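Every protein chain of the complex appears in place save one, which is left out.
Moving on to subunit A:
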Amino acid sequence: MAMAVFRREGRRLLPSIAARPIAAIRSPLSSSDQEEGLLGLRSISTQVVRNRMKSVKNIQKITKAMKMVAASKLRAVQGRAENSRGLWQPFTALLGDNPSIDVKKSVVVTLSSDKGLCGGINSTVVKVSRALYKLNSGPEKEVQFVIVGEKAKAIMFRDSKNDIVLSVTELNKNPLNYAQVSVLADDILKNVEFDALRIVYNKFHSVVAFLPTVSTVLSPEIIEKESEIGGKLGELDSYEIEGGETKGEILQNLAEFQFSCVMFNAVLENACSEMGARMSAMDSSSRNAGEMLDRLTLTYNRTRQASITTELIEIISGASALEAAK
């Protein structure tokens, strides 16, 4: 302790190298913390760098493992999502695609994930939902939200709390199947009054591309009204109805069936997008960790070599000072 003080004093009073000989006697195995205080040349000691390297390496391992898990889950869901793509096409072929339809009551169904660390897909879905809200609100028009997934709920709860009618979480806990989604669709239809349902989700285009998509499902009353007016749905009037008493009843069943089919495809596509986004997020994270590790290794080596060099200088200068004194 006193030696350290003396060394420090020595440095201040005699800045020449001659003050160093005492340091030369010190064991070279001592921690470089003392050296840091003595020399003031390096800001990070090797111990600190070593700790940081260990934690970065652990992070790299964890993110690599998460990427593998996401990749395997993606493989499992991707096949089912692609097979379900044919499900909504007949409805769109019959009823057309009317995202710009002007209705009084719109309900925006936002699909998002429950878990995080999946890149920006949830925030894009929320941004699109908010823009749809602005698009469809006005005098005599109102928009309500149905939120599926924890992440969107967290974001939208802050500013749109009053417009949220229903929120569903933990949808992906069990593997998705049509029965489960049709129960969910049934729940939504029972609790919400709507003229048009706009389902916002991320469509899985490829492992690196996810396209925010909005699918519109109209209520049977609006379908009838539009088919009478003409325009896109005008051809619907020419269709005969088989079964059921009235056209309205058939249209009701058709609209509900359409909603459950579109929801099923949307939920699967969103799950695929989530896995794909998580894969790329974790991949870039492990790559960043690898780069950080490289930089830290360089710093560590430099620190280590500098301390060895300083030791050598001290020893040699001490020896040469002794020689000169002789």
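Operating definition for what follows: a residue touches a chain if its C-beta (ideal position, glycine included) is under 8 Å from a C-beta of that chain, and two chains touch if they have at least 3 such contacts; residues count from 1.
Note that contacts and distances are computed from a predicted model.
Per its UniProt entry, the chain excluded from the display bears the name "ATP synthase subunit delta', mitochondrial", taken from "Integrator complex subunit 4", "Ribosomal RNA-processing protein 40", "ATP synthase subunit delta', mitochondrial" or "Sodium/hydrogen exchanger". In the complete assembly, the contact with the undisplayed chain comes from A:V128, out of A:V128, A:V146 or A:L189.
Across A:T46, A:Q78, A:T213 or A:N270, the single residue that touches the chain missing here is A:T213.
If you put the hidden chain back, the residue from A:S45, A:T92, A:S167 or A:T299 that touches it is A:T92. Across A:I62, A:V192, A:I250 or A:A306, the single residue that touches the chain missing here is A:I250. For subunit A, the residues touching the absent chain in the complete assembly are 80, 83-94, 96-100, 127-128, 131, 134-135, 178, 200, 203, 205-206, 209, 211-216, 235, 238-244, 250, 253-254, 257, 261-262, 264.
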